[in-house]
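As you look at this complex, bear in mind that one protein chain is not there, while each of the others sits in place.
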Amino acid sequence: MARSDRNEQELAARLAATRRLTLNLAAPLSDADATIQPHPDASPAKWHLAHTSWFFETFVLRDHVPGYRLHDERWAYLFNSYYEGEGDRHARPRRGMISRPSLDEVRDWRARVDAELAAAIPSLSEDALTLVELGIQHEQQHQELFLTDILATLAENPLEPAYGALDPVPCHATEPMAWIDGREGEVEIGAGNGFSYDCEGPRHRALLHPHRLANRCVTNGEWQEFLADGGYRTATLWLSEGWDWAQANAVTRPLYWRGDDSHFTLAGRRRLDRAAPVCHLSYYEADAFARWAGARLPTEAEWEDSFASSDPWLGHQLDQAGPVVPRPGGGPFGDVWQWTASAYLPYPGFKPASGTVGEYNGKFMCGQFVLKGASCATPRGHSRASYRNFFPPSARWQFTGVRLARDA
Amino acid sequence: MARSDRNEQELAARLAATRRLTLNLAAPLSDADATIQPHPDASPAKWHLAHTSWFFETFVLRDHVPGYRLHDERWAYLFNSYYEGEGDRHARPRRGMISRPSLDEVRDWRARVDAELAAAIPSLSEDALTLVELGIQHEQQHQELFLTDILATLAENPLEPAYGALDPVPCHATEPMAWIDGREGEVEIGAGNGFSYDCEGPRHRALLHPHRLANRCVTNGEWQEFLADGGYRTATLWLSEGWDWAQANAVTRPLYWRGDDSHFTLAGRRRLDRAAPVCHLSYYEADAFARWAGARLPTEAEWEDSFASSDPWLGHQLDQAGPVVPRPGGGPFGDVWQWTASAYLPYPGFKPASGTVGEYNGKFMCGQFVLKGASCATPRGHSRASYRNFFPPSARWQFTGVRLARDA
Amino acid sequence: MARSDRNEQELAARLAATRRLTLNLAAPLSDADATIQPHPDASPAKWHLAHTSWFFETFVLRDHVPGYRLHDERWAYLFNSYYEGEGDRHARPRRGMISRPSLDEVRDWRARVDAELAAAIPSLSEDALTLVELGIQHEQQHQELFLTDILATLAENPLEPAYGALDPVPCHATEPMAWIDGREGEVEIGAGNGFSYDCEGPRHRALLHPHRLANRCVTNGEWQEFLADGGYRTATLWLSEGWDWAQANAVTRPLYWRGDDSHFTLAGRRRLDRAAPVCHLSYYEADAFARWAGARLPTEAEWEDSFASSDPWLGHQLDQAGPVVPRPGGGPFGDVWQWTASAYLPYPGFKPASGTVGEYNGKFMCGQFVLKGASCATPRGHSRASYRNFFPPSARWQFTGVRLARDA
Partner (left out) sequence: MARSDRNEQELAARLAATRRLTLNLAAPLSDADATIQPHPDASPAKWHLAHTSWFFETFVLRDHVPGYRLHDERWAYLFNSYYEGEGDRHARPRRGMISRPSLDEVRDWRARVDAELAAAIPSLSEDALTLVELGIQHEQQHQELFLTDILATLAENPLEPAYGALDPVPCHATEPMAWIDGREGEVEIGAGNGFSYDCEGPRHRALLHPHRLANRCVTNGEWQEFLADGGYRTATLWLSEGWDWAQANAVTRPLYWRGDDSHFTLAGRRRLDRAAPVCHLSYYEADAFARWAGARLPTEAEWEDSFASSDPWLGHQLDQAGPVVPRPGGGPFGDVWQWTASAYLPYPGFKPASGTVGEYNGKFMCGQFVLKGASCATPRGHSRASYRNFFPPSARWQFTGVRLARDA
């Protein structure tokens, strides 16, 4: 990313907007709401607020602003996520034990970091500006995690408190399922111009075999059919590991479905919208459904090539703080991330970024699957066709859904 | 307890004072502090506040005040501890997931329950008044747990925040250890007049064998000698189960000791007072120390008979909200609970109380040991010689210490 | 135990008989049968054969016969059970990993040890002879464990192979339940003359409260009534820890019961004898049954005092190698060990034996309950009223049953 491609003022404005959105996301939360860690893979809301500031303070202010003094040296221990190069850190599963600093103290720290960043930007080096950009993207990722984690938190409460209010579920007709021919032969995929994470590149040739993709994601209504047909009770539809997982965890429906026609959402308990994309699925469930439907999941190359020319900023995405839920009628980017059949592995010629930020992606390339698209919780502007989201096959607390594919 | 023994006004005053102390204990805490559950055996501070109100609302107001309507029917699910007779309840290890109701909402509920109780007392039946007394005692128990659990909570935080401030550790001479002859032959133990829990009775004869008890508890300084002598590395000093526990949990010193001359307390990190009773020990450690010292732990009958004529309201106990820590120079009641060599089992002729409150004690009579005395966190007025505190042998987060005994 | 009390020839004869019985117990087993460890608390049959020889070789031959050379120094590592004083040892849960030495090699070792013992006895010191006696008693204990462990092993096999054959279940009338008054006041219990383990002494005064004991153990038929009455589904009958244990392990009937009218035994699958003592119960189940029956479990002192004058060598015990099963009509010693309400704790004045053999009993005095009597698998001659068998409350694979008691 050459300096000529970037306008400092634009960067500063995006930085400010991004930082503000995070604060707005936290606005409905109490200090207690923001402290809870609902499960070891999720983080407290307060931790997201603090960790994103830690990222800027550490990699931009500390490393690139002469004379900068850390707000509190001990906070690095609390709010480092997984960077071995940055030393020891608080054990991930114990993030919910930190009532102090309080939410307000973390907000104060954010304000101070924001002021220092704003003052520093005009004199930052090219390398440092690249880290600011990385910090914005990093914070956008955490905005999505913020919403999925607070959903997981509120879902733990038998009182079913809502993060915010939404209008009642409208009545939608379901768009008919159709199959779109994909391209065949050699294509190019991977990151091109503009910001991207190291794992999205290098751009490279990939070979597509004859295939077709569904025009839309699988809906709640279709999932109810799968359920009614005994999908969760039929071992032969499942991967062996998936079947064992479902038995061990007594999985009989998508996460947050309540067993009647309702599910728990950021807007509280709510009627299922039969026309909306089904959500909060593991890879195992997505794969079993595809087998039941006589289809399969798309590969990441198939998905990316099909939607490379779509506008990734269109769709049901996150525009402002508030509760979100997948809705009918969206395009490939938005509503739900779509599981692919591709393991998250390095692209040909992949090299991690140098330095500590190089721990960002490469070291997780094992045991995970790629998801493509974006979700209703993805901040608008963050998505692109080359994006490689990734989670272990059992993860369900993200906004994860299914788009089907078929051999042609 | 006959009605003539009890003065309603006195009861109402004690009720009010007890309820007020609980509120005061919570005063230094944020909503977030009060929401954290540090480990599955401990509870959030907010939960203690709510559960004690639930107890009064359920067993007194609901059951004995005609027309009383529950504040929120769903809260019973959240704040029932373990009463099977009161239906399903929130899983104990998930108590830290409840950010709502907030600490303020719980305080409001307390206020409402208090007002209703105050209004109801003049017209309550004898049975109901007995339950009010039980509720006071129950709340006093939770006051102590409140302090031990908030200590455990703050100890989880690498920043080592303090619950409150204490003066620096003073310089004390250690009282010399001396051995006091106990009585021999048949004695009477168990609850007499005045309030007691069902498990403390019936009063019954017990047989004492020749023995002597130490005049005071083991001190931090003496424990440092045990440590320096390799006490934690010498398998033959330990019970087999205790040794396995110590190895599996890498136990090398009392809980909250930091490996230098300091320990973590409600007043934050603090120098060890060599003359003060050592604290936060498991039964296993207490037993190993006694063996190392050529002594043993007292039985509960030995302990109770020795101190039956001491004033159980004297000693270093909890008088007002604030940080507490064991101090030198106290008597048998206060500073630290003292592990006995007696398993917590029913006394001859024991009958649980009838009704749901009968689940109070009897069903825990397995796998636990009795502790006698009181601690610095025991509300003054709550202790008595017949008291049978009990915990599993691995528990360390209470104010638990050691008084030695010997065969005579 | 003075020398004059013991006849060397008698000792040598008992040693030979004991050693022979162990071999006979192993006769029906293949090398593979004898290698399996069915669960971490049980041991392979071969291990029992080897460990009992290791005991004699280590504590008698090595320590008391000048010039004795160990058969194989590395076997000590394999066949030491838990003696810290004897150095490191093979992890208990991995005992089933030892296919070599083979069963035949272990038999050869036994023969060599037997020959050396026989040759050595005439010149052994008094101390050494005491250890021979201890070794005999130790081996008798392992004979019972041999049978319970091989039962557990065969029960793991879906083919339900039998250890041996028994005649069909006869038709018995059930002896009516009656209540016998126990003594009240001070009595003496604990080991007197003759061999005993250190934990059985010293003999001491104990205080009995008015009570009555049942004339016989609870039968399979009575247990079926408990089951039919929902005993396993009624939380209020159970200790809290017992209820959690039953739910976590889906316990709905005694171990080895098959859910019809049959149970698995050393003689294979077999019809339940309604008149025979019910067997393979945990303490939790025994305690719940007693509560259901309006009774309680006896204390060890009550039990011991009641049956101190009974002949402990009478009853349905182990006379020769072969399958055993509890039968109707026996006395207090035999058929099933009887859970008491007493925790396994040191008697007043208890001192462990000195040296490594002192690790025999004392270090297990935590978390276990005492069982009294004897079982169908106890070698005749091994039992006495002062015997303190002990197991954790969840243990079920021993021949454990219930005799009820009541306050009088």
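Residue numbering begins at 1 within each chain, and the chains themselves are lettered A, B and C in the order written.
Here, a contact is a pair of C-beta atoms (placed from the backbone, for glycine too) under 8 Å apart; a residue touches a chain by one contact, two chains touch by 3 or more.
Bear in mind that the values here come from a model prediction, so they are computed numbers and not experimental data.
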Chains shown that the absent chain touches, full complex: A, C
Contacting the left-out chain in the complete assembly, out of C:90, C:203 or C:406: C:90
Chain not shown: contacting residue from A:16, A:177 or A:239: A:239
Residues of chain A (touch criterion as defined above) contacting the omitted chain: 82, 84-85, 186, 204-207, 209, 235-236, 238-243, 283-284, 287, 296, 341-343, 345-346, 348-349, 359, 363-367, 393, 407
Interface with the unshown chain - residue positions in chain C: 30-36, 38, 46, 74, 77-78, 90, 94, 96-103, 153, 156-159, 161
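As a convention for this text, only the chains that are shown with their structure count from here on.
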Other chains in touch with both chain B and chain C: none
Mean-CA-position distance for chain C and chain B (Å): 38
Geometric centre distance via CA averages, chain B-chain A, whole Å: 46
Chain centre separation in whole Å, for chain C relative to chain A (CA means): 59
Per-residue multi-chain contacts in chain C, two or more chains: none
